[in-house]
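Missing here: one protein chain of the complex. Every other protein chain is in place.
Letters A, B and C mark the chains as written, and numbering starts fresh at 1 in each.
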Amino acid sequence: MTVPQLSHTEMAARVARDIPDGSYVNLGIGMPTLVGDVISAGKEIIFHSENGILGMGPAPAPGEVDWELINAGKSPVTLVPGGSYFHHTDSFMMMRGGHIDVTVLGAFQVSEQGDLANWATDDAHLPPAVGGAMDLAVGAKRVLVLMMHTTPDGRPKLLPECTYPLTAAQVVHRIYTELAVIDVGPAGFVVRDMVAGLSREDLQRRTGAPLTFADEVAVLVPAGG
Amino acid sequence: MTVPQLSHTEMAARVARDIPDGSYVNLGIGMPTLVGDVISAGKEIIFHSENGILGMGPAPAPGEVDWELINAGKSPVTLVPGGSYFHHTDSFMMMRGGHIDVTVLGAFQVSEQGDLANWATDDAHLPPAVGGAMDLAVGAKRVLVLMMHTTPDGRPKLLPECTYPLTAAQVVHRIYTELAVIDVGPAGFVVRDMVAGLSREDLQRRTGAPLTFADEVAVLVPAGG
Amino acid sequence: MIDKRVASLAEAVQGLADGSTVLVGGFGAAGVPVELVHAVLDQGARDLTIVTNNAGSGETDVAALIREGRVRKIICSYPRSMGSIWFEEFYRAGTIELELVPQGTLSERMRAAGAGLGGFFTPAGADSLLARGKEVRMIGGRRHVFEEPLGGDVALVKALRGDRWGNLVYNKAARNFGPTMATAATLTVVQVREFVELGDLDPESVVTPGIFVDRVVQVEEEA
Partner (left out) sequence: MIDKRVASLAEAVQGLADGSTVLVGGFGAAGVPVELVHAVLDQGARDLTIVTNNAGSGETDVAALIREGRVRKIICSYPRSMGSIWFEEFYRAGTIELELVPQGTLSERMRAAGAGLGGFFTPAGADSLLARGKEVRMIGGRRHVFEEPLGGDVALVKALRGDRWGNLVYNKAARNFGPTMATAATLTVVQVREFVELGDLDPESVVTPGIFVDRVVQVEEEA
């Protein structure tokens, strides 16, 4: 069954709407990077990159690439006026020390307590790798997760407990998927937005833990729908 | 009885002789500051100041004082070419982290184990004050003490145990006084230099712990003698 | 749009609550945000804990706060500066509390707060009276004392130049505690000699990135 769903860009735009003007923001590798491209023109957002950049700008024009100015995903970026460079230890002071207002991270699983699993699966074939996720997850003032609602083979990623190794416990504030926007609160998962044409039962079926619904659930309308 | 003795400048010059070319040196407040003035012209020594200066130069000419360029004793200084400024936390990384080759400190007392007491006496009238002495004492590669051999009223400052509160235990390598140069080793105080005209018994009488003497004790000749 | 510049010293210290912990930059006279401290004097907050290297001098800055009975406790490494009178007077009278901290530990404890760390072991002071009542542990054959992070409600910092994002550069040895204190407080307030346009500061040479700064006020000084 095909369900209505947001595109990756629409998902990123929905995240971007929740980022207040003037925020210091760190975007994780992968889909979260898209959020940087869809910030509304009226907002001044300062992007942080773990490798020592504050005021990171968009990708450079072809031919103007400097491989000593890259983001956490190792892609070339630029610096905006007012930006600055610093070393890794100072950069992680910002991340772990509560100075980043918002981080947007990908995830394998999120539990209804806000536990985050986004660094290791149970695949023993790959060597483990962690990067900066653990520092960001414990340190950012607000941790937003941007991910697909289920795994490619349809298993739920929102769960009563994470089965994959934890990145950090009780840190996620809000989850954005192609189907819904879900808060993580004392009472577990609370749906705030849902994609048009999806029933509450459909959404629950794709979710591994019980959902409650906000008094007014906003409707997300995909461009295609 | 008047005993032959070195002047403060001669004491400082004796310390300076022991500082190798190319050393990074931190001079404590008071008499140790004199060492900076008597380094031989052939040596390039880099002076560190706890308040964030490396490559500290001599006092400025009158009229060229910048009160935002001062040393640990709050006196105006200058910066030599190749010098740099940094913040306090980085400055104390240098001190505590073993990056300073030599520190020259004043002291109230030194024990034969190399314990240093240089921050508090038993005078309860004054509020206590510690500054950067504890970080320097534990962190510098070589801790030299420059002080008078006894208190103004003749009590010994070189002791079996310090009676004043410790700055740090087992840190002092060598002591320079107006009467002698004394190493602190596994066997306690070992006299390396003595001022001309002073007998070993005279020196021992002014010292609170047993002295041993190096195979060849060098003679210190005061300008006045 | 981000604009951390405020128009007056009064606005810069607005909202400072009684009982706050205030980090005050400076070493000797260099880097002391004198005008900001005097603005706190005017603002009226009481029962303050002041974290600073020295305890002020003469009748200005932290000494004036002490004189006016506004300081409950001082956390510092060296309260007896040249020309310091008021700290000594209140200390002898038993009306001010003193927590003495080795200078490197003072700076490192503030850094730990700014860096989100839960504390650290240092050899500095581990053999001394200042380790009394604290956890001491042998590490690598040497005594270390456990020191806790030390954050502030407010940091008052003096810098040379700043822009509307709060990026800062300092002047010479007036830098001292400023960059660390800026990271360690909930509200970081900075007085600068000069406002500059965004982009005027070299990105390689910014000392305090604006992320650590909340308010910037210009206080001109004679050169």
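Just so we're on the same page, contacts are C-beta pairs under 8 Å (C-beta built on N, C-alpha and C of every residue); 3 or more make two chains touch, one makes a residue touch a chain.
Keep in mind the model is a prediction, meaning the values are calculated, not measured.
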Of A:Gly82, A:Gly139 or A:Gly208, the one touching the omitted chain in the full complex: A:Gly139
Residue among B:Pro58, B:Gly97 or B:Pro210 touching the omitted chain: B:Gly97
Among C:Gly116, C:Gly166, C:Pro179 or C:Pro209, residue touching the chain not depicted: C:Gly116
Interface with the undisplayed chain - residues on chain B: 21-22, 24, 44, 46, 48, 54-55, 79, 81-86, 92-100, 138-139
Positions on chain A contacted by the hidden chain, ascending: 49-53, 66-70, 74, 79, 85-89, 92, 95-96, 115, 119-120, 126-135, 138-139, 165-169
Chain C, residues in touch with the chain not shown (by the definition above): 108, 112, 115-123, 137, 139-140, 142, 144, 169-170, 172, 202-205, 207
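By our rule, only the chains that are shown with their structure count from here on.
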Graph class of chain-chain contacts, one of line, ring, star, complete, other: line
Chain nearest the overall C-alpha centroid of the shown protein atoms: C
Interface with more contacting C-beta pairs, comparing A-C to B-C: B-C
Distance between the centres, which are taken as Cα means, of chain B and chain A, whole angstrom: 56
Euclidean distance of C-alpha centroids - chain A vs chain C, Å: 35
Junction residues of chain A - those touching two or more other chains: none
Residues of chain C engaged with two or more neighbouring chains: 111
